[in-house]
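Following this message is one structure expressed as structure tokens.
The complex appears here without one of its protein chains, the remainder shown in place.
Now for chain A:
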Amino acid sequence: MNEAFFDKKEYKPLDRVDGRLKVTGAAKYSAEYALPNMAYGVLVGSRIAKGTIKSIDSKAAERAPGVLAVISHLNVIKIPGYAARGVHPSEPPTGGQPLRVFYDNKVYSNDQPIAIVVATSLEKAQYGASLVKVQYDQQEHQTDFEANAKNAVIAAAAKKNPKSPTADYDRGQTDAFETAPFRIEAEYVLPTEMHNPMELQAITAHWEADDRLTIYDKVQGTKTTQKTFAKEWDVPEQNVKVIATFVGGAFGNGLHSWPHESAAIIAAKQVKRPVKVVLTREQMFTMVGYRPRTWQKIQMGAAKDGKLVAINHHSIGQTSTYEEFTETTLMQTRMMYASPNVSTRYRLLPLNVATPIWMRGPGEATGAFALESAMDEMAHAIGMDPIEFRLANYTETDPDKNMPWSTKYMRECYEEGKKRIGWENRKLKPGSVRDGEWLVGYGMGTGTFGANRGPATVKAELDLEGNLVMHCAITDIGPGTATAMVQVASNTTGIAPEKITFHLGSSEFPNAGLQGGSSTVNSVGPAVQAACNALKEQLITMAAAKSGPDFGAAKPDDIMFEKGEIQLSGKSSAKLKLSDLFKQNNIQKIEATQESKPSENGKKYSMNAFSMHFAMVHVHPFTGQVRVKKIVCCADAGTIVSPKTAESQMIGGATGGIGMALTEDAVMDHRFGRYVTKDFGDYHVPVHADVPDIDVYFVNKPDLLADPVGSKGLGEIAIIGVAPAIANAVFNATGKRVRHLPITPDKLLGL
């Protein structure tokens, strides 16, 4: 265990290392590679939600100027990987059959891509696509969640494995709720929400040879994408190159490979030119996943002293008919509070819609809305302060896994958050604080997410000028991965950040998993450390051979670099110029590639990051308008490697939570099974005017059981618990409990 990382230095917040590229427009995203002879693809989507395609009339499109091809199931070339897949192979992490674009005439959801028009310019492709005429044999579709909720089923994964997080779970007595002194029972609904990153999903596909593919693709994992398309085309993995140097936000929708990617690759193969496909904003609602609509019911029982007696938590999440998408909506309920009796039931509702995909905080954020709202409801029922109520049920061990936490510093978060939001101004009785004509309310919500870590490999090279260059296949969808890794490397080596470069976002680089599930810093960070330490060992060996015993006994932790010199700690006389050492050994640079993997600690400890969000809101009693006036976000996320970018990440999560609480709602017209919200005019994400000052507090204590960097992950907990904090604040302001998000003014009328 290397404690040195955290102790060694005062952190000087680093400016984002790619900031200059981003503010000058030089950062290149997937649609911004100009390849010679490039063509443009525009997708044609189905106009029905279920049925088959009877005919496609593409004659007019093919005749239109500049159109190179119209490709559909009628004329698509053979895709070797399509046939290889069974009818329903269970491909982790989701079961079912990922949609094979242009595979046959079947339509599973409205706006499913059914043809692609390829032309010499974007405008020509768009015009061509408008000319494609399709006839269908329509079948009756089911897209209405409420009308079909009774058809919800247990997940296939849970049927196979009773230990699956989606399996039915009972702890203690299943009927304990019935006899609890205080009981609440409530239903909560989270509507479908869209990731809607600002960058439209885009891919530029280029077959450099018959069996060699390069894609510039908006993805969260270059290696996973490489595997997917190598399999789809039955070519060796190394023949598929995936470039995602810059990703303009994703929030989860780059965790799956989507039909438009396959379509672009097929098109590039068929027209024998590089093909670029950029989705329209409307297609961002129908082709690249979403946070699934979820119904939840909570029964909660407690005693007069505030001790929880029982929690029963049921949920139904929406999925498609061709792929089983699950998330761990109910995990927080099992482990957050010391309730002796807990039952959870997770069900899925397949509808004629496209497949959902994890959206920031995924299921935990959904589950936390219900759980943390219910906690607030119970505190109110007992007449307790919601923080006191939570503290009464604080757990020092994980009651689900029956293991100690690796670290848990939530008490600090309660204390600090209370202070910063001004909790003392909160009144127990709702509706009793006013500011002018506005009703004022305070609320809070907690969140947790597993400190997940996967294997990662980093290659590091050090030259005689003292420049450190690293490579890793990980992506950066915005949190500032390169910045954090430069910081880790600088702390490990003592090399100034300006002399360190971290290259990411290419499948050509050493292996890393997805940027998702808050696992980047704690997976890649340790690999950076390991690679840096391996470089140090090489230097020690070199130095010992040349300069006597001082360096001979040194360990990597004993040496640091400063101003091009290797320095033995505690011995200011023991230093060596890096350039001299390299010259003596007749080398230009040294390099090391190191892999870092999760330890066995996960078997002995429950490892989680925790967050706590506080909101102060104003509600207008006549119009029902809600203004979030202040948010305080507290995070127990282990070591904060890069304070500046970490703070931005928290602010971003809180902003997403404001949208979740107040505005975001993908509304479907069930007559057509199609969203009527299809752009930023209808689907409201928070804008400048919606977002108040957001105050961020980090406990910033390392969790060295979780990983050698001590980080527990931040991306998810930044949003988990925000929406209930706001909903609870609205209740405190008005006495009105809104259990069906978003909290739009109509739901607050008549105060």
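Here, a residue touches a chain if its C-beta (ideal position, glycine included) is under 8 Å from a C-beta of that chain, and two chains touch if they have at least 3 such contacts; residues count from 1.
Just so it is clear, contacts and distances are computed from a predicted model.
In the listed set "FAD-dependent oxidoreductase", "Methanogenic corrinoid protein MtbC1", "Xanthine dehydrogenase YagT iron-sulfur-binding subunit" or "NitT/TauT family transport system permease protein", the entry agreeing with the UniProt name of the missing subunit chain is "Xanthine dehydrogenase YagT iron-sulfur-binding subunit". Note on the undisplayed chain: of the listed residues A:Gly436, A:Gly570, A:Gly681 or A:Gly750, the one touching it is A:Gly681.
Only one of the listed residues, A:Glu396, A:Glu600 or A:Asp693, touches the absent chain: A:Asp693. When you scan A:Pro113, A:Gly653, A:Gly673 or A:Pro742 for touch with the missing chain, the hit is A:Gly653.
Checked against the full complex, the candidates A:Gly25, A:Pro236 or A:Gly436 give a single residue touching the omitted chain, namely A:Gly25.
As for the chain not pictured, it touches chain A at residues 15-16, 18-29, 31-32, 34, 62-66, 120-123, 127, 196-200, 246-249, 251, 278, 280-281, 477-480, 644-645, 647-649, 651-656, 679-681, 685-689, 691-694.
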